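Of the protein chains in this complex, all but one are displayed in their positions.
== chain A ==
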Amino acid sequence: MPIRSATSRFRFNPHWLGLLPFALFTVLFLVLPTMKIVVGAFQTPEGSFTLNNIRGLNTPSILSSYWVSIQLSLVTATLGCLVGFMMAAAVILGGLPRWVRSPLMTFSGVASNFAGVPLAFAFLATLGPVGLVTLWLRQEFGINLRAMGFNLLSFWGLVIVYLFFQIPLMILIIAPAIEGLKREWREAAAILGATGAQYWRMVALPILFPSLLGTFALLFANSFGAIATAFALTGPQLNIVPIKLFAQIRGDVLGDPHLGYALAFGMIVITGIANGLYIWLRVRSERWLK
């Protein structure tokens, strides 16, 4: 009987080389920075161990910034999921003309990546204090958005701006999942006596739940880590974690990089908890999947 040598079993497969750029990229720009953040959060500027940076997070201003960030992320993820899901469902299942779909998906692809200064400028130019829409509404219909309490440079103003990329992102991700709902499931439910609402409650939504959950987690993280749009729109005045973090690490005299590491570490913990929750719920809801 031939004996295979140990070396033949571990023969190098050159196809692994294809993964090298990705692996390098991940190590250099994800793993190493994360490690540096985690280590830096527990170090003094001199390099010795300390918990002072973590304790430094326990100030009203920083705790408030975390709370505002979490609220902003929850609101924009929830609204993004709801509106995006309804739009995707309307286009795919709602009997809308097929020609609507292609432009919507193309627009979603563009809009989901439209963020930062251009997005902030676009919204200031339309819904800002002297924006086109603001003035048009005031002049044509006598509607004064500011007098009605709307301010683009506020929490809800930021929510509206964030939804500009959150909704399209939801559409892009959830559309394939909605397409995966088989027509036969709806018909089988109907022929068994179920109403449309019963079909959605008992079949469609449970099937879509893992995808909805995953997209919600992604939208939450997308919003939680966003800084460019918020900073471009409001400057340093909005109290959210990414702006606080930016203030600590940008290198001016007031900055404290190690507090910045602690802030970033806090963000990693929160997104980690969110992802852990997502994985736990997903495993529970996917028992029926292969």
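The criterion applied here is as follows: a contact is a pair of C-beta atoms (placed from the backbone, for glycine too) under 8 Å apart; a residue touches a chain by one contact, two chains touch by 3 or more; residues count from 1.
In this text, contacts and distances are computed from a predicted model.
Q: Looking at UniProt, which of "Putative spermidine/putrescine transport system ATP-binding protein", "3-oxoacyl-ACP synthase", "Sigma-70 family RNA polymerase sigma factor" or "Glucose-1-phosphate adenylyltransferase subunit GlgD" names the chain we cannot see?
A: Hidden chain, UniProt protein name: "Putative spermidine/putrescine transport system ATP-binding protein".
Q: Touching the absent chain in the whole complex: find that residue among A:P60, A:G142 or A:G193.
A: Selected residue, touching the omitted chain: A:G193.
Q: Of A:L145, A:I207 or A:V241, which sits in contact with the chain we cannot see?
A: Only one listed residue reaches the unshown chain, and that is A:I207.
Q: Kindly note down the residues of chain A that lie in touch with the hidden chain.
A: Contact residues on chain A toward the absent chain are 182, 184-185, 187-195, 198, 202-203, 206-207, 287-290.
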